[in-house]
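Just one protein chain is left out here, and the rest sit where they should.
Chain lettering (A, B, C, D and E) follows the sequence in which the chains are written, and residue indices restart at 1 in each chain.
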Amino acid sequence: DFEAALAEVKPAFGAVTETLEEYRLNGILEYSDHFRHLLATCKTLVEQVRSSEQTPLLTCLLEGPLGSGKTALAATLGLDSEFPYVKVISSDSMVGYSEAGKAQRIAKVFDDAYRSSMSMIVLDDIERLLEYVAIGPRFSNAILQTLLVLLKKQPPKGRRLLVVGTTSAPAVMEDMGIAATCNVCLHVPALREADVRAVLAALQAFAPTDLDAAVASLAEQEVPMKRLLLLVDLARQGVPDGQHISLQRWIQVLTDLSLS
Amino acid sequence: DFEAALAEVKPAFGAVTETLEEYRLNGILEYSDHFRHLLATCKTLVEQVRSSEQTPLLTCLLEGPLGSGKTALAATLGLDSEFPYVKVISSDSMVGYSEAGKAQRIAKVFDDAYRSSMSMIVLDDIERLLEYVAIGPRFSNAILQTLLVLLKKQPPKGRRLLVVGTTSAPAVMEDMGIAATCNVCLHVPALREADVRAVLAALQAFAPTDLDAAVASLAEQEVPMKRLLLLVDLARQGVPDGQHISLQRWIQVLTDLSLS
Amino acid sequence: DFEAALAEVKPAFGAVTETLEEYRLNGILEYSDHFRHLLATCKTLVEQVRSSEQTPLLTCLLEGPLGSGKTALAATLGLDSEFPYVKVISSDSMVGYSEAGKAQRIAKVFDDAYRSSMSMIVLDDIERLLEYVAIGPRFSNAILQTLLVLLKKQPPKGRRLLVVGTTSAPAVMEDMGIAATCNVCLHVPALREADVRAVLAALQAFAPTDLDAAVASLAEQEVPMKRLLLLVDLARQGVPDGQHISLQRWIQVLTDLSLS
Amino acid sequence: DFEAALAEVKPAFGAVTETLEEYRLNGILEYSDHFRHLLATCKTLVEQVRSSEQTPLLTCLLEGPLGSGKTALAATLGLDSEFPYVKVISSDSMVGYSEAGKAQRIAKVFDDAYRSSMSMIVLDDIERLLEYVAIGPRFSNAILQTLLVLLKKQPPKGRRLLVVGTTSAPAVMEDMGIAATCNVCLHVPALREADVRAVLAALQAFAPTDLDAAVASLAEQEVPMKRLLLLVDLARQGVPDGQHISLQRWIQVLTDLSLS
Amino acid sequence: DFEAALAEVKPAFGAVTETLEEYRLNGILEYSDHFRHLLATCKTLVEQVRSSEQTPLLTCLLEGPLGSGKTALAATLGLDSEFPYVKVISSDSMVGYSEAGKAQRIAKVFDDAYRSSMSMIVLDDIERLLEYVAIGPRFSNAILQTLLVLLKKQPPKGRRLLVVGTTSAPAVMEDMGIAATCNVCLHVPALREADVRAVLAALQAFAPTDLDAAVASLAEQEVPMKRLLLLVDLARQGVPDGQHISLQRWIQVLTDLSLS
Partner (left out) sequence: DFEAALAEVKPAFGAVTETLEEYRLNGILEYSDHFRHLLATCKTLVEQVRSSEQTPLLTCLLEGPLGSGKTALAATLGLDSEFPYVKVISSDSMVGYSEAGKAQRIAKVFDDAYRSSMSMIVLDDIERLLEYVAIGPRFSNAILQTLLVLLKKQPPKGRRLLVVGTTSAPAVMEDMGIAATCNVCLHVPALREADVRAVLAALQAFAPTDLDAAVASLAEQEVPMKRLLLLVDLARQGVPDGQHISLQRWIQVLTDLSLS
């Protein structure tokens, strides 16, 4: 019985941290004022759950384009929170599960969280948890309903819970009622020109004199963090460690990959 | 057999009350004349079930925007009714149930109610009970049909039942025939400007001189009770107990959370 | 085996009558010439099944708005017919049945009817029997096909059967082919102004001098019987037995309930 | 094993005839030249199957409005054919069967037919066999595919088969490919004015002097045989045997039943 | 295990031929130059599979109106090929099979073919194999996917396979990707006026002097072979063996059957 087992459970702290670190292998670059403010707002929410007795449950949705850094941000919050229970629910670990199996596992994580005085749950890539596809559209209503209920369910007396969801399909979250159910909804943007420059500079990818030209070579207005990191990595192929990427190599990589 | 067991059943009163109290943790503020009138109308319905022999079954639908206070209102009616049997049917307690399982459990609650001389059942968040989602749209027809039948089924001779449903999707209730099946349909509104002021005043959140400015800072025309309570709570973070929220802090919270 | 059991079966008369009475707790008011004519036509159909050898099967559909009195009318015919077998098929008694289970139970009632020399079956609220909902739309095709077949199936030699269906969704019945399959289709209307007056007079709800004003207070052009009876009942709350409802109380009830 | 059992099977002749007679309780009135010609064409098809070695399989679809006499016509052909195997496949006898069960039973009847030197199968009310409903539309594809295959499958060497289908949904039969699969498609019409007169005269329902007026009273341009027979039967209620129906009574019945 | 059993399998030749002959009971009339050329092209494909080492798999789709002679043509190719393994996959022999069962049986025939040095498989009436119906549309995706894979799967080294499909729904084959997957797509037309004359002449149905008139009597521009053969057969009813059909009889048959 659940009520009976409602004693505080402290999972081994190290293990959890390790997993969270995997979601932000490259650390976190605070590449703009806007990003720093976003981070601060998120931390306010963590603080609220830690300190307020009036807010046993707080739910926050991070939405933004593919690869903009949503999961890395959520993982960072989890690491910094130092809550006794922090858990990422990701479809990675549920390949091959049935709809009911996934719903059950999600509910299990919430049940575990309710046993800890303060908890944080990351619902990573909600559209993937929901098995969503735009054609149809199709998705698992069983999992959706489970989420909608859990996002509103009050933890037992004296327990507090922060739920952070990530999604790159905010319109779908609206239609499904997930956005409206969350208390707060924050946008994690792709990189604009100044952000790209800041990231390239921080990565020391180019000689300072080449930086402007390197940024200008990117045709697209906005680049997600993930894509920029990949392009730099590809361009570094064959470049000796510690040396800069030449503009020529950079432009070749950009050309090759958009020859599609 | 059901008929055989039709003896009056008195559940332990305290237990039920406790659950109902959970749905209105913050008590009930009678923040406007309109709200007081709404409350009074609802109580007339309770009275009718208590006193009239001609009305063995009365069904009432409370509809209004997310977080406007529908569930708290229904719980209040249940508490005040002092009926021997008062039960909230909520999807909270049915996570992981199959459609058939949910339908069965709902029917069970009605069966139990029929054994008590006077009963009240709250169908909380009907769209969630129905596993409704606007995309498709999808929902459980098995559960819907169960509700439609139970909302019309006469209790056995001498038993009386009040059913109060809550929903934030009145158009869906129309399309599904639930609205038409209910005897009475009442609207629970979000807070308008004057209501917001009344609530903020009652909460003693601001210095009296700041109240007008605090109300004016809210860009939205209408704010649901739930959202207002959360905003106040967030703004109170770091504010020592008994002190007022400064206007500056208030505006910062409002800005941060709409930076999305 | 069915053929083997084709002996005449006489169910205990009283029991059936009791159930039928439940569907017309308030008796039948013959509130207008039109209603009286409707009743007469229905009775002709009963008579035809009783007396004609050429008509072993007669099927009649009663359609009209929610609460207009269709079920009460069908129950009245059943009571007056004095047929040895009269049975109401209602979704009330099939909550929790599967589609196949419902279809089977319906077929069972027809099988039982075929064993009686003269029978009447009421298919109450056909859209509910079919688990119909306008969204989709969805319904049980298994049950629909069962009904369509049974509505055309000749009883065995020497047996006669009257089937009366009720519905508040005549357009759906058209689309599903039920209307066309029935031999006769009759409309049971809501109350117009003169009808309302007749009913209020018969109920002695108002002082004769208040009657005109009471009728005029009703904004709606047409009121179903069910709604009118509820309004009167609510208005009577707190009014001592035998006293009239005051106009003031009447108008307050009307106002409260349309504040939604 | 089927091939092993391919010996000629002669079902008891009388039994089959009895069943066929049930489908034409009122006999067959040859009410017009057109109807006589239709009957003759049908009989040519029966003759073809009896006599031609080139035509082991002949398929014919009878389509026309509800109650126009399609089933009675098909039954008449079966009776007149004197084929050793004549069978009506009707949904009557399959209430409660699953899709697969129905498909299996249909296939079984064809298998039985293949064992007889000459056979006729009536597929009565094909849309009902297919569990068709216009909403959706829905139907059993399993049964449809079974029919489409069986309607093209050659009987074993030396066996001959006539299949006659009836339907009141010719457009559906087109869409489903059943019409195109049948070799011949014939229309069974409702009664026009002259036909109505011929039928009423044959039934001796009215005094000869009243016949014209009786026909003229029918508002509808076309009346299916079934409806006309019902109207006459209802009008005869209370009229002593052997007496004519008065025009007054006739008009009252017509009026009552269209008050719907 | 399949690989282990990859020895050459020679089915009894006579049995297969017998089955193939059933699909062309009337022999093949080479009624026009166009038809002869079509036949020649098909035979080139057979030759290619027999002789080329570069073409282990060749797939050909025969499409044309209902009854135009597609199956007879495919059967002729199978008979003439003298390949050790020739098999017709037809829905005839799979009545009552589940989707999975059909898919499995189709795969089995391909597996068997892979064991023979040279094989030909006829996929007869592909839309029927797929349980296709235009309403919806509906079809078995399980069977479709099986076909799409098998139509591209290379036989094991040293084995060669010709697949010939027939269909009267070429647009559906396009939409499903079957047409694009086939290497070759050939049209089998209905009979035009000159073709009709050639067929009627070859059948010696009319006196030479009546031939022109007989052809002219056919209202339709194009007649499928199947329909023409049926019409002649019906017209021959009652005509003594060896005698010609009279024009009068011909025209009567044409008239009767289009009275629908």
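We adopt the following convention: contacts are C-beta pairs under 8 Å (C-beta built on N, C-alpha and C of every residue); 3 or more make two chains touch, one makes a residue touch a chain.
For clarity, every value in this text was computed on a predicted model and none was experimentally measured.
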Partners of the unshown chain among those that are drawn: A, E
Sole residue of E:Tyr85, E:Tyr114, E:Phe139 or E:Phe206 that reaches the chain not shown, by the stated touch rule: E:Phe139
Sole residue of E:Leu29, E:Leu66, E:Leu79 or E:Ala107 that reaches the chain not shown, by the stated touch rule: E:Ala107
Among A:Gly27, A:Gly96 or A:Pro240, residue touching the chain not depicted: A:Gly96
For chain E, residues in touch with the removed chain: 37-38, 41, 44, 47-48, 51-52, 54-55, 63, 100, 103-104, 107, 137, 139, 141-142, 144-146, 148-150, 152-154, 172, 175-177, 180-181, 183-187
Contact set of chain A toward the excluded chain (per top definition): 22, 66, 91-92, 95-96, 128, 131, 133-135, 138, 229-230, 233-234, 236-237, 256-257, 259-260
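Quick note on the criterion: only the chains that are shown with their structure count from here on.
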Touch-network distance, chain B to chain D, counted in steps: 2
Relative orientation of copies chain A and chain E, as a Cα rotation angle in degrees, nearest 5: 120
Approximate Å spacing (C-alpha centroids) for the pair chain A, chain C: 58
Length of the line joining the C-alpha centres of chain B and chain E, rounded to whole Å: 67
Centroid distance [mean C-alpha coordinates] between chain D and chain C, Å: 34
Numbers and ranges of chain D residues touching at least 2 other chains: none
In contact (per the touch rule at the top): chain pairs: A-B, B-C, C-D, D-E
